[in-house]
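Chains shown are a subset, placed as in the full complex.
Note that the chains are named A, B and C in the order they appear, and that numbering of residues resets to 1 at the start of each chain.
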Amino acid sequence: MRKSLEPSHDPAAYAFAHRLRTRFAETDAMGIIHHAAYLAYLEEARVAYLRDLGHPYGEVRTGGLDIAVLEVFVRYHRPLHFDEEVEVRLMAGGVTRTTFQIAYLLTVGDEMRANAVTVHGCVDGRGRAARLPLWVGEIFGG
Amino acid sequence: MRKSLEPSHDPAAYAFAHRLRTRFAETDAMGIIHHAAYLAYLEEARVAYLRDLGHPYGEVRTGGLDIAVLEVFVRYHRPLHFDEEVEVRLMAGGVTRTTFQIAYLLTVGDEMRANAVTVHGCVDGRGRAARLPLWVGEIFGG
Amino acid sequence: MRKSLEPSHDPAAYAFAHRLRTRFAETDAMGIIHHAAYLAYLEEARVAYLRDLGHPYGEVRTGGLDIAVLEVFVRYHRPLHFDEEVEVRLMAGGVTRTTFQIAYLLTVGDEMRANAVTVHGCVDGRGRAARLPLWVGEIFGG
């Protein structure tokens, strides 16, 4: 287990916030958002963050690198419901030569709904682990 | 609209049957299987059919062709529920030089739940329409 | 088949437009947005339209009615790709005592990507067909 970041419960600790609205297609028969949908929310927030940083994921990919997901950890505090507006805050850290981590806080209004951490590594066109691009260390490191 | 097949309500009219079990992740807050999940069921049945015919989709794809979905039509008669075993029957037809169609009947026990038709065309590695492989006409035409 | 609406290719023919961005989770191994994801896009646009009309779907549901999907028809003209901004235009019509239809046009910039029609009916808490609420006829009917 590589996860080392601990996701803060304090919204002010995060570098970026992305807002999305839950979909009916993401609900389940318990009447809440299915737990797997959160992974798409985290990903959508990561993509928005990279775009905001000037490194859109599409460009990263056409540069011959892919950012693979190595680990995912989600803690579900209170359920999300259909048609709620969710604030997904995130911050990066835990940078090594080949991996970095992102911590997340999901809130609706003032209410915490979930925390998460994802661990990522770069892979080349053949799926082999590759060193991170320089900008990752510059922006997410130290 | 290219769809010309009319999906029969008679199970005996179909060439192949694939059985699957609905997942909890596919339910929605109405307590039934979400209507979008059916498209994955149709696709899973197509893949099983191609494998059964000796033309697994993975081989079709490594041969440089992809089978694109051009049209989808689904009629939902009665809902599917969590953990039901669904029989997806299918038959091919409507073959032209560049397209073919598949009709589907979804049943649980003796009960019809849905019908569907999908229209397909081949595309090459750059996404351009391509002639169908010979075996498609040989097997589906006729 | 109840579908009677014909989705116009003219953006000006539509009553409402909803913008969304495709997700990486919605791509497939052909490098395009998987065809099943479009159904979630149509639904998201319907929900936004109902909200805009002052009849949010959440309220419709707590009023004891659900809006079921009876038929879906999608025509895929050109693929959608990851991280594209899609305009989903829609208009309602084809109102009967128990069903109504919605036609859709999906564009990216000036380029048509897909058309669709969905047919809907109301069901009560036990899943039985119910008459449409008055506002549906008033707003969507001729």
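As a convention for this text, a residue touches a chain if its C-beta (ideal position, glycine included) is under 8 Å from a C-beta of that chain, and two chains touch if they have at least 3 such contacts.
Just so it is clear, the structure is predicted and the values come from calculations on it, not from any experiment.
The complex in this file is a homo-oligomer whose displayed part has 3 chains and whose full count of copies is 4.
Going forward, only the chains that are shown with their structure count from here on.
Annotation: the chain B:chain C pair of sequence copies touches via predominantly the same residues, more than half of the used numbers being shared. Averaging Cα coordinates per chain places chain A and chain B 34 Å apart. Inter-chain centre distance (chain A to chain C, centres taken as mean C-alpha positions): 29 Å.
Each chain gets one centre point, the mean of its Cα atoms, and the points for chain B and chain C are 22 Å apart.
Counting partners per residue, chain A has 24-25, 82 as the residues that reach two or more other chains. The residues of chain C lying in touch with chain B in their complex are 1, 3, 29-30, 32, 35-37, 39-40, 43, 61, 66, 68-76, 79, 127. Within the complex, the chain C residues that touch chain A are 21, 23-25, 39-40, 43-44, 47, 56-58, 82-83. In the complex of the two chains, the chain A residues touching chain B come out as 24-25, 27-29, 31-32, 34, 36, 82.
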